[in-house]
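These notes are about the structure you will find just below.
Right after this comes chain A.
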Amino acid sequence: GDSSEPAGRDAKDITLTITDNAIAGGKNSRSAEWIQNWVIPRFVEAQKAKGVTAKVTFVPSGVDDEQYKTKLALDLRARSGGDVISIDGIWVGEFAQAGYLKPLSEVAGAETDSWEGWAQIPEAVQGLGRFEEKRYAIPIGTDGRILYYNKKLFGQAGLPTDWQPRSWQEILDAGAKLKALPGVTPIQVNGGTAMGEATSMQGALPLLAGAGGEVYANGKWSGATGPVRDMLDFYARVYPAGLGDPLLQQEAKGRDKSFQRFAEGKIGILAEGDYFWRSVVEPKAGIAKMADRDATVGYALIPAKNPGAGIRGQDFVSMSGGSVRTLNPHSKYPTQAFELLSFMHSAEAVKAELGDVPRITARTDVNNEVLAGDPMLKFVAEKVLPITAARPPLAVYPQVSVAIQEATAAVVGGKSPDAVATDYQKKLAGLVGGADHVTS
Partner candidate 1 sequence: MAAITLRRLGKVYPGGVRALDGLDLSIADGEFFALLGPSGCGKTTLLRTIAGLEVATEGAVQIGDRDVTNLQPGRRDVAMVFQDYALFPHMTVEENIGYPLRIKKLPRSARRDKAAETAAELGLTGLLDRRPGQLSGGQQQRVALARAMACHPQVFLLDEPLSNLDARLRLEARTFLKRLQRELGVTCVFVTHDQAEALALADRIAVMEGGRIRQVGTPVEVFRRPANTFVAGFIGSTPMNLLDAEVAGDAVVVAGTRLPLPEPARAVVADGDRVVYGVRPEYLDLHTAPLDDALSGRVVVVENLGSSSLVSLDLPGGDGVAGVGLQVVVPEGREPELGSTGWVVPRAGRSLLYRDGELLGADGGGVVGSGVVGAGATGGGVVGGPA
Partner candidate 2 sequence: MTAGPRTTAGPATSADPVPTAGPGAALGWRGAVVQIGRYTFVSVVLGFFALPLLWLATAPFDRTPTITTSLPEFTLDNFRALLDNPYALRSLWNSILLSGGTAVLVVTFAALAAYALSRVRVPGRDALLYGLLLLSSIVTGTATMVPLYELAFRLNLIDSRLGVILILSGGLLPAAIFILKDFMDSTPTSYEESARVFGASPVQIVWQIVLPMVRPGLATVAVWAVANVWGNFLVPFLLLRNPEKAPAAVIMYTLYTEGGQANLALLSTFSLLYSLPVVLMFVFVSSRYGFRFHGGIKR
């Protein structure tokens, strides 16, 4: 369609479809119910007030992200699919490159840039929906990576229960003390391929950032650079040295099990996202409930290798991701679809989506309001988000991520970090189209 004058702008009878990887009674049940019971009726009503008959349907889904992505890709490729689509922010780039997505302004006109919400979303968070400096999507929420620790174990090991390490060495030192406790795995930093993307997000990438590196910077991928070697070296100092359980990194259900173990008080330090706090050890509905979560689980920022050694010279680092909502470029009613999209991201709507379960949204105004009751999430929003970083939104990233996971797996398995780094670089070159695209 013509970007300046989108089609269907004045239609009086519209149908719109919302697609999300959420489903009532299952995955992201809350979002599904919110769309079904809050968004749709209110939006339809608002349209009616304008004299437009809107029919909005929700196509839920509840599967692995990879499968959801595949299905979306196939839908968009076939020029079908929902009008408002929720995707992982990391996919924006590859979908855009494939021509599956278009910048919002191209789809629904220039007025998309004047939406009130942009002002409420921090620049860093807006990056989730950007590709090549263009806005493709509105971020829904974000998260951050931190270190969780078990205060009881720390107490037993003679460590401070109010802990904030300043360097990697301090983590290792704490681990060494925890090692004295019987049946306790001192440190769990995800590694290996079995954990999948969790290795990259909760392990390798924060460590890389802590060593001052980025996986992709200035159009090139980091090969066997110093930060990469440092990152691998950290794994080597944790696992072969007996501070972590290498087998846990290899098991297909290893992450599940690490949750279980932490909840049972058998893991001292665990690097995870805020998801862990909200959904895993949550005392009532978590999948590994901890009745005494608030008292037992401590949290700390992930330190750089040494103070000031992190990216941008930071002392502490983190990684963030998050979902976004975008428009189908083949929508019949792009203007109205954007109306729906922006409606779903209004402060009121975002609050409604959260209900009484707080989590970090993209909107600062909402965060200020809802996170007040949860010190941990407030901590993430206030302390972590400003220092966080994001993954490169490129199609080849998933494969690079796998290569990183494989490299960590090799180190966990006992190989020397240097040799692994060299192998990694070679592999990386193969993935990204030659050594020209790799820094070493």
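How these were chosen: all candidates are chains of the complex that A comes from, given by their letters.
One rule holds in what follows: a contact is a pair of C-beta atoms (placed from the backbone, for glycine too) under 8 Å apart; a residue touches a chain by one contact, two chains touch by 3 or more; residues count from 1.
Computed from a predicted structure; not experimentally measured.
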item: Options 1 or 2 - which one, within this complex, touches chain A; value: 2
item: Residue ranges of chain A in contact with candidate 2 within the complex; value: 23-28, 59-65, 67, 70-71, 74, 78, 80, 196, 198, 253, 255-257, 259-260, 275-276, 279-280, 287
